[in-house]
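Note that this complex is displayed minus one protein chain, with the remaining chains in position.
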Amino acid sequence: MNSPERLGRRAAACRLIPIVSVLVPGLAPGLLLVALTLPLLALTRPLLAAPSDAPPAVTGITAADRWGDGGTAVVLEWTVAAGAVPEFFMIERAMSEAEVAGDLATARLERRRAAQRTAMQAVLADRGLDDSILARPMAIEPGLASRLRSVRAEAAAGIDALPDDAFDVARWMFVDRVEADAAQTEYRFVVDRLVRGESYRFRVIPWTGTAAGTPAEAAPVTTTLEPVDISRLWFFGIALVFCGAVVAFILIARSGRPLRVRRIAGLEAIDEAVGRATEMGRSVLFVPGIQDMNEMQTIAGITVLSRVAKTAAEYDARVEVPTARSLVMTTARETVQAAFLAAGRPDAYNEDLIYYVTDEQFGYVAYLSGMMVREKPAACIYMGMFYAESLILAETGNSIGAIQVAGTAQPAQLPFFVAACDYTLIGEEFFAASAYLSGSAEELGSLKGQDVGKIIVAVVLVIGVVLATAGAMAGADSDLGRTLAAWVGFLRDTVLA
Amino acid sequence: MQRTVPLLIAIVCGFTMIVSFFIPAAQRSGDDVAEIFNILAAVAFVLGGGNLLKIHLKKVSDQAAGWGYSLITVTAFLLTLCVGLFKIGANPADRYPGHAWSGEYSETGSAFWWIYEFVFKPITATMFAMLAFYVASAAFRAFRAKNTEAVLLLGTAFIILLGRTYAGVILTDWLPDSLSGLRFENLTMTIMNVFNTAGSRAIMIGIALGTASVSLKILLGVDRSYLGGGRG
Partner (left out) sequence: MYEFFRDLDRRWIFLLMFLAVSVPILAQLQFPEKPTGLAESTFREIDDLPPGSRVLLAFDYDPASEGELGPMATSFVLHCAAKGHRMYFLALWPVGTRMIEQKIDSVLRADFPHLVYGQDYVNLGFKTGNEGVIKLIVSDFPRAFPADIQGTPVSDIPMMQGIRNLLDLDLIANVSAGYPGTKEWIQYAVTPNPSDIRIVAGCTGVQAPLMYPYIPSQLPGLLAAIKGAAEYEKLVMDRYGHLVHAEDGRVSGIYAEGRRRMGPQLIAHVLMVILIIAGNVIYFVGRRREARS
């Protein structure tokens, strides 16, 4: 009935509408509707609560900073006397000065909007019009429009002139509602999404029906920064296993044990493409995508460029690399220069063939398309992060009869490359390119480690699916169903959070 | 030295980002590293602009093949830069009416706005619209029912193409309610919600693992290709 998600959403809604702000006159009916859920009960407490049936106040209330987080949560604990357990508890937090100031401004804004509307309605009513005309500006005659502007400004000025105490702004805000259990006398609740280093005051109000008990306030607590965020321990563990597997396989590969990687046709085609360009006396166009060096796909593309440049240096072919980012240009220059050096042809390196065009997506595409049509490169290699330009480039390349090899981990663009290119490296194949191209033990080991990651994902997936399916089959009302649902929740919200 | 220092910078920055994720006290350092990248990328604009001018001015000066295009590029670049920098045609901001350059460079009516509205916007829209032509050409040429997988792909493409327009409704609206699941628009939703979602998730997981693996190789210094060629 009150799932954590629902409670959280309600808390979020209530955070936006501080308790007493519903007293502000002229508030829109919709706001009232939302505000009427729980906070209004707090307002009407003095009227509804008869002292005789009000539950007794909670005792032993404490508020402590939660250990092992970024200073964003506080743990509240309290007890109630056995036999006097209320129906539920309302948790409230004292608002900070900044929050009160913010709510005051919001209340002032709401009042101003209402006053402006009322003033305009009065002017319109004098002329026998209703306010629906405000949504049809063409129907408002200039004289009336000017009058409306002036009354609107007057109304706003009137509200702006009011002192702060004319607005009844709340000092306590609703945090959450905790359901009580007749058999339980000790309660614990975590208030999260707080600001680190701030001092907070909380109070708990017991409720039974429409009767509220006396609020019990905990001593102020200051949220503090802890050295480690323990909520991320599971993630750390999974990352450790994955990274450990990669490192372990790299060590195994270094020890000399042979590791095999399946053939990737697209990468083998690159040598063929460069060879063909040499035969035809035409250039090779290499496009490293349109993202910067902080994108992993760009780095993977640069790895392939290294190989392309080395082959081109050996064959004495010309490689042209227009880039859409200046940092990519400098990196590509370094890479190609090093490749030419490694091939024993440092003299053949020409840095002017690696140049910046523009950051603008379609400006870059326009340049590349024009260049392809004019210079007709024999091979076009697209390796990196691509968006809508993928098909334009690949189709232009196709129209000039170039051999085309593409590689990207952008799923949306893969179909276009597959349709228009001769070979395409799909997703992981693209990332595996460096390992495949270098053939080094370390890189092959890292590929094998990656497979361990896939096994972990598959195992967790299967466990989750089996538990969720079994839970659904057992029924949400049965003990088994509840237990399984809790396990699934733990897996989803804690392990994979 | 030339490669050791960049390698160390990459390793230190990478591990700082990882550590900042698990240790809240270091979160600020992670943000700082990300901001350093943004600053570097912004400075690189100058590098890019300089390179663009150098390459194209050289072409113009050498009167190399296609030098006319280079001349247009340089002219357009300098013109847009000046119009934006000097806020030509922009009015002063309301708050600072006495300061001619206090306005927004791209406000409606300014020269930059004019370039944007009447040059940049139509050109980029045209480039994007060309996709419609290219996708038709690619579909005609490359979409072949060569094997079972390709047949499945073709069938799916037909359903989605028709189901995403009113054509789907026209063609299958006659189906009785008991078979409403077979109407094109409903089949489209099933394909998108079930098959597409499952496939997308699998690809996303694979790519995430690939990204993590490459990142790790860079952090460990196994992959140094980004520093210039092969392994270090």
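Order of writing sets the chain letters: A and B. Residues in each chain are counted from 1.
Basically, a residue touches a chain if its C-beta (ideal position, glycine included) is under 8 Å from a C-beta of that chain, and two chains touch if they have at least 3 such contacts.
In this text, all values refer to a predicted model and were calculated from it rather than measured experimentally.
Listed by label, the shown chains that the missing chain touches in the whole complex are A, B. Contact with the chain that does not appear here is found for just one residue of A:64, A:125, A:412 or A:480, A:412.
Note that of B:8, B:152 or B:204, the residue touching the chain absent from this view is B:204. Listed residues B:4, B:180 or B:193: the one in touch with the omitted chain is B:193. Note on the undisplayed chain: of the listed residues B:4, B:61, B:165 or B:180, the one touching it is B:165.
The missing chain, though absent from the display, is touched by one residue of A:62, A:79, A:106 or A:483; that residue is A:106. Touching the omitted chain from subunit A are residues 4-5, 8-9, 11-13, 15-16, 27-31, 33-34, 98-99, 101-106, 108-110, 112-113, 116, 120, 132, 134-139, 145, 148, 152, 193, 291, 361-362, 387-388, 399, 411-413.
Mapped onto subunit B, contacts with the missing chain fall at residues 31, 34-35, 38, 42, 93-95, 102, 104, 106, 108, 116-117, 120-122, 124-125, 127-129, 132-133, 135-137, 139-146, 154, 157-158, 161-162, 164-167, 169, 185, 189, 192-193, 196-197, 200-201, 204.
Throughout what follows, only the chains that are shown with their structure count from here on.
For subunit A in complex with subunit B, the residues that touch the partner chain are 69-71, 196, 225-229, 232, 236, 239, 242-243, 246-247, 250, 292-294, 296, 299-300, 302-303, 306, 309-310, 325-327, 329-331, 334-339, 341-342, 352, 355-363, 365-366, 370, 374, 388, 391-392, 394-395, 398, 409, 411, 416, 418-420, 427-428, 430-432, 434, 438, 440, 442-443, 446-447, 449-450, 453-454, 457.
Listing the residues of subunit B that touch subunit A in their complex gives 21-25, 27, 37, 40-41, 44-45, 47-48, 51-52, 55, 58, 65-66, 69, 123-124, 127-128, 130-131, 134-135, 137-139, 141-143, 200, 203-207, 209-218, 220, 222-223, 225-231.
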